[in-house]
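For subunit A:
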Amino acid sequence: MGFFVEVLISGLMAGVLYSLVALGFVLIFKASGVFNFAQGAMVLFAALTFVRLLDILKDTFAPIMLSLLITIVAMVLLAMAVERMVLRPLVNQPGISLFMATLGIAYFLDGFGQTLWGSDIYTLDVGIPKDSIFILESVFEGGVLVASEDLIATVIAGLLVVTLAIFFQKTRIGRALRAVADDHQAAQSIGIPLNYIWVIVWTVAGLVALVAGVIWGSKLGVQFSLSLIALKALPVLILGGFESVLGAVIGGLIIGAGEKLSEIYLGPYVGGGIEYWFAYMLALGFLMFRPQGLFGEVHIDRV
Partner candidate 1 sequence: MSEVSIPRSREDTLPALLFKNAEVRGKKTAIREKDLGIWQSWTWSQVSTEVAYLACGLAAKGFSRGNNLAIIGDNRPRLYWSFAASQTLGGIPVPLYQDAIAEEMIYVFNDAEIEFAIVEDQEQVDKLLEIMPRCNKLKHIVYDDTRGMRHYDNPALISYDELRQLGQQYLAEHADFLSRELDQCRPDDISVILYTSGTTSKPKGVCLSHKACIDVASGDMSFDGYKDDGEILSYLPMAWVGDHLFSYAQSIVAGFTVNCPESSETVMIDMKEIAPTYYFAPPRVFENLLTTVTIRMEDASNLKKWLYRTFMAVARRSGSEIMDGKRAPILDRVLYAIGNLFVFAPLRNNLGMSRIQCAYTGGAAIGPDLYRFYRSIGINLKQLYGQTETLAYVCKQPNGEARLDTVGSPMPGVDIKVADKGEILVKSPGLLKEYYKNPEATQESLTEDGYFRTGDAGFVDQDGHLKIIDRAKDVGALTDGTMFAPQFLENKLKFFPFIKEAVCFGDKRDNVTAFINIEMEAVGNWAERQGLGYSGYVDLASKAEVYDLLAECIEQVNADLAEEDSLAGSQIKRFLILHKELDADDDELTRTRKVRRGFVAEKYGVLINALYDGSDDCFIETQVKFEDGRTGNIAATLAIRDLKTVAAPSALAA
Partner candidate 2 sequence: MFYREAGQFKTSYQSDQAVFPIFQDRIFVALWLLAAFVAVPLLANEYMFRAIFIPVIIMSLAAIGLNLLVGYCGQVSLGTGAFMAVGAYAAYNFMIRADLNPLICFLLGGLCATGVGVVFGIPSLRIKGFYLAVATLALQFFTDWSFSRIDWFTNYTPSGSIAVQPVEVWGFVFDSPLRKYLLCLTVLVIFTVIAKNIVRGRIGRSWMATRDMDVAAEIIGIRPVYAKLSAFAVSSFFIGVAGALWAYVHLGSWEPLAFDINVSFSVLFMVIIGGLGSIVGGMLGAAFITLLPLFLNQLPLWLGFNMSTAMVSHLEFMIFGALIIFFLAVEPLGLARLWQLAKEKLRLWPFPH
């Protein structure tokens, strides 16, 4: 039993990180209707930039703060570039070609990041304690072993989610963003120029990517494979629905937990490694019954 819970928790914690990446997708999709395949690449790019700056600025008075600051600036610039060079020329194009465009962005970022910062594996240490601790000792004898970095990650992710939720529900900009998703005219009528909104959203998505990048990075080291976790996040979206922040979180948890559990309990029968596709199959099966996802909105196409 304890073991089950341990697996479950570790799964859920992995899930939180998935949802962190998924959040990036959701933000951009909500506000610009773009399915941003480049989210993973943004994670890698952010992490790379951060870790290399850290290395460069290690002798300054506040390396972390500085490099964080610069990385944020970088992400803003990136957002602007994307708006200027991709979204604006492609405005009013069918969603699918925007999607393919983000494929392009992904490739470009991967290439660019590595050209700029090199392609080795960099260890990232922002002082998150790496030791493991026992929790819930009262519940199970022996308790449950969890890595404290996972705990912290979870906390950070949780905070992020909450802030974003508030941002979307309460702030004027946030509401504007939701309006944009619904229809562009409405957005204009609110008086916020579309391009401006896009920049904001991509920036926010960039920051989310940064956070995700830092956490994953400090966990696995910053390396190319980071850009692949985006692929992991896709099923999360399908499960949660593209438009729903909450969905991204729940979906992430389900996928994370499901993956781990299935690997442990089903894997042995089919030769293991099923976490490689389990999430997808889960999502796919799910699609057939609820195409719009758990929290997605139903669309009636009018003629």
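A word on the picks: all candidates are chains of the complex that A comes from, given by their letters.
Assorted remarks:
What we mean here is this: a contact is a pair of C-beta atoms (placed from the backbone, for glycine too) under 8 Å apart; a residue touches a chain by one contact, two chains touch by 3 or more; residues count from 1.
Remember, predicted model here, so these are calculated numbers, not experimental data.
Every candidate listed (1 or 2) is part of this complex; the one in touch with subunit A, counting any copy, is 2.
Within the complex formed with candidate 2, the residues of subunit A that make contact are 35, 85-86, 89-90, 93, 95-97, 99-101, 103-112, 114-115, 119, 231, 234-235, 237-238, 270-274, 276-277, 280-281, 283-284, 287-288, 291, 301, 303.
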